[in-house]
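Here the complex is missing one protein chain, while the rest keep their positions.
Labels for the chains are A, B and C, by order of writing; each one numbers its residues from 1.
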């Protein structure tokens, strides 16, 4: 598999981390989940993301999980591994393990104490030095980190660091940031791949501004795939029809707190993983939450039939 | 007009603050906007809310605005006035002016430095003492304030403070909090009115959990009114059909930063106010933003016709 | 009295706001306090500071307080008035009142939502526009605001805004920032007055780096005055002897929470104000706190005698 580079595009699904009902890492479900994502058109997978259950894994489990996923994907997509760490020594060590296992690149978020432009710039300069030749995505997620990265800081980093190849854009929704970066690209600034997160909640607008695709974990990857494909085909109205059909459920899944539990509930319901369990401690869905999700799925399926996508 | 009390329900629109293109408070538009909201079924209006442009007004302008709105409403709805202040002296002074002008009650948010349960409890105990007999809504908005208020703190406050009559619920989305409060009500805890915010993005689920209505400023108040009415009539599917039609636009308007500019753009486009201008400093919509909004409105209008609500 | 300018130096005391035991603004104590500060060598007073009790005043009380102080000072020092406000309309209105009353300038802190360099720059550009010809100090207090202002942002603002004349430096302790600014001054950058806060806890080092004096409210202004004068006289060891004698008490007074209560306790004990009361809600000293303060004062007085300053 080639390394990650600036031309990455399409849908990179943020993969769930499957556990058994008693909290053991479920590698058989990991296989099933890979098949589920790839069959629905994923171009890549992102593992051990910041907001998932990665921090609940031991270092050994993390490596075992990456290894299993890479083998199952077997070259049918790129693997990006989240390696954000409180220190560079462990970031280097995680990166080495991930790349050895066959990942295409890694992803690093800004730690929450960064404030000034120069602090942010220096941090990622140090990241690039620590990672050596490994290409990386910068995860820009102010809602979670509190760190706001100005477009010109991203452009300075892009100009200085050849291994910085992708922006995981999750600045809620930050449409103006995408526009600013793409305008700079037209003026000759080095062009990064931009994949967008936020549960896909702004995907049509993000693509229209110049994003190259989505990187998010919504339990219906066919939404992101469908929207990206319709957008590429120039059929904006079709892209919106698909998007709008899924939006009520995507919105529900994007809740702080129980959103991840809802996502795993749906993945289990769809057969992608064996158990919806989160490893403890973590929220569980109440009967009322489950009723919400079931109603949203029923309405989604009805709406998909109406727009001829069921 | 009677004072605000625990039986408040329906739709209280967070009113915009209209300015002329050169930034002057536009009281003629205030009249027009009142008519616009009332004609679309609003049960009340909330003025000078935390996230609007209230901080841009001088104290004199604030009073003039409240006064004008109350007169135009002329008893056809209740007025709630945001009086959150860094100190209790100015909170008291604002409250006195608002109640003199004819408001039905006031609204107070938790200041960002509160952390422990007891700190939050004491703060609102002091609020109630400062406000005297004036009924108040507690604005619970963790995403903006960073303050998280546990259900049991709300219940303790409700038990102790008779003038605490309403929870403006904006805990994203905090469905479990509504369920917990309503379950406590069934066990005999004093029942508050709960109106929900978050741009209306979770309104159907919030109503199903026991919310009494919405308090938000989405530029199509008929969405909230329609959803609440269908819910009351027991027609959940109809409520959802209406909600889903507006959701793509409501989501866009809920963006941090330019969301308010989008809201005023739509209000001006619909004739509710003369100018979409925000008072400086404030964001303006780019041509790309306007194109986004126009596309969303066109799709909304088409969808409303499909579901027979156009 | 001339307006505030870049040559301001010495000790500007952050004045307390005196209240009676039942919480009324005590203007007679305001007079007494002015005399107390001036007799101990203050070069100026700063009123309505961010961390004092300014937010507990109504707008009318604020103006009355500023007016009283200015009259009592009667040209024997400059008055700076804190006008930080959530909006520019009220900042302008406060500034107009303060300057009408006879203030020499105003002070503005960075609001907590600012993050990127450009956001901070734009905010103060807007401040300068709103304030018109009024000279202002920028209060740089990251510990309270969460906003970190890089030296180059301060230099850009200094170059662009002639009315930006003073940095109230409270970046804990931010010695490197003072060094960086003064090094830039040597390269030709416009020189601002730098007065330092932090309860005076780093005053000797700050002066050595190029600060022009102190702006803080420690209840023994003679400490700041003595340190500044010894420093100017080139007697660093004497400056340190004085500083070290007061440090145990200055440290105690710099506590979050009860520090201000300790400060007012000492001011009342020294006869500068009639009552140590904070306006409600506010902390009160416990008997153990008072015992701490009394012990520290006793030791201070003993130590001052030892170093020949009693």
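Here is the rule we go by: a residue touches a chain if its C-beta (ideal position, glycine included) is under 8 Å from a C-beta of that chain, and two chains touch if they have at least 3 such contacts.
Just so it is clear, the model here is predicted, and its values are computed rather than measured.
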Residue among A:133, A:188, A:234 or A:281 that touches the chain left out of view
A:281
Thinking of the whole complex, not just what is shown, which of B:76, B:115 or B:232 touches the missing chain?
B:115
For chain B, which positions touch the chain that isn't shown here?
115-119, 142, 146-150, 152-153
Mind pulling the chain A residues that touch the left-out chain?
53-59, 61, 85-90, 93, 112, 122-123, 126, 279-281
Considering the entire assembly, which residues of chain C contact the chain that has been omitted?
172-173, 175-176, 179, 201-202, 205, 208-209, 236-237, 240, 243-244, 247-248, 251-252, 255-258, 286, 288-289, 292, 295, 299, 303
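Convention: only the chains that are shown with their structure count from here on.
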Identity of the chain that, by mean CA position, is farthest from chain C
A
For chain A paired with chain C, centre-to-centre distance based on mean C-alpha positions, whole Å
48
From the C-alpha centre of chain A to that of chain B, how far is it in Å?
33
Could you list which residues of chain C touch at least two other chains?
none
